[in-house]
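Pasting a structure here, questions to come.
Only a single protein chain was left out; the remaining protein chains are all shown in position.
After this line comes chain A, so read on.
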């Protein structure tokens, strides 16, 4: 803080004038540097409404270093003129002078001097006039005295061109009395201290008001990733609904579990190199439940269990091919097979949320890997109405209550339904998931009892997250190109609000 004496002098000046005073004038009046006054203004502002100070900027002309020198010693041309005695001066000697070069050409063009090139002993310079008027110096001296207004714009610009004058911008304050103006200073305390509490001195102190407009200091903490926050909420929803989590920690899967066990034929386009990542090392899976594999082969190639089958030549080589799983339904198949091996069937509700992989064309909303959310219920006598009922409950927990269902096709579910919800913002129905009843050709070869139905649905984790957090490009959310500021700033996730 500037010293109290200066502050009070400043305040006395402000008191004397009506309508305010410029900080530059204060500096002149008090005979201190302008920067000191700026500091004093800031200190006073910090005390509250003692003064009000409005920042303004003004332009004025100032001499450059060279300009100052000329104001003092005369222009280069005058100095050259004065250096020449009546008998003249050899040009080379004149050029050695500090002002020689510039002064010579200016004095020549002013016709103050002449050059006799033919003079014996080399070129020599002579005066041509008796006296001169050094107008450059006069003008600069005017500016020095603060009388630059007396010069014409043209003259000032000319001097500016010669780098003798410069136009400078000065930031100053227009100071007026504040609402609690006083010429004496009471020092305000910034914070309550342990000493004040102990001594009770806080009772007499004045405290500097807080600026409630400012933001607080951000806490030093870590942050969870938005997609993972949404994952946590989906897990929570499934757990609330009594669903058990499936072990999906196996990204590498055989074609058998990813496709064949789901009654997806071997010529299906999803099994194309264009859609699926196949594995070169380890290229093949080497262990399958043998009699189950035989039943799968039979239902594909010949039918059975009430099915016509696909009637094609099913090959083990195709089933053995390892891949990066294209859906978590591969895990559901393993779990349902395991369930079928139990001595007695017990109803189950399963869920998973984990990564799946597609060798697809990438764009703003598609990556080669994404998280699939999947729910599965297996019990005797489940109906299509039950599937819709479960979906209704599930989506209600996401805050989505208006649902409708469209017939669709999926190789391993029949019936298959696309789930649409009404989007209030877009004023239209948008697809929010896929669902269906697993085909008997998938369930019966596993050994599940005849009357057991399995209903299932799936959706991606990324899409609801992008909608929730208003993210348009998936790369800003998933992967290393994530914007960490977005992670730091993202709110908690409550899906139903």
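Basically, a contact is a pair of C-beta atoms (placed from the backbone, for glycine too) under 8 Å apart; a residue touches a chain by one contact, two chains touch by 3 or more; residues count from 1.
One rule holds for everything that comes next: contacts and distances are computed from a predicted model.
Which name from "Cytosolic arginine sensor for mTORC1 subunit 1", "Ribosomal RNA-processing protein 4", "Transcription initiation factor TFIID, subunit TAF5" or "Phenylalanine--tRNA ligase beta subunit" does UniProt give the chain that's left off?
Choosing among "Cytosolic arginine sensor for mTORC1 subunit 1", "Ribosomal RNA-processing protein 4", "Transcription initiation factor TFIID, subunit TAF5" or "Phenylalanine--tRNA ligase beta subunit", the correct UniProt name is "Phenylalanine--tRNA ligase beta subunit".
Just to verify: which one of A:82, A:110, A:307 or A:365 makes contact with the chain not shown?
Of these options, the touching residue for the absent chain is A:307.
Touch as defined at the start, partner being the missing chain; which of A:205, A:297, A:355 or A:423 qualifies?
Answer from the full complex: A:355 touches the omitted chain.
Touch as defined at the start, partner being the missing chain; which of A:121, A:216 or A:381 qualifies?
A:381
Going by the contact rule already stated, which one of A:217, A:426 or A:484 would touch the omitted chain in the full complex?
That would be A:484, which touches the missing chain.
Consider the whole complex, including the chain that is not shown, and state which of A:34, A:208, A:235 or A:397 touches that chain.
Of all options in A:34, A:208, A:235 or A:397, contact with the hidden chain holds for A:235.
Spell out the interface residues on chain A facing the chain that's missing from view.
Against the missing chain, chain A presents residues 220-225, 227-228, 232, 235, 238-247, 249-254, 267, 269, 273, 277-288, 303, 305-312, 322, 324, 347-349, 355, 357, 359, 367-369, 377, 379, 381-386, 388-390, 392-393, 404-409, 411, 414-417, 437, 439-441, 453, 455, 477-485, 487-488.
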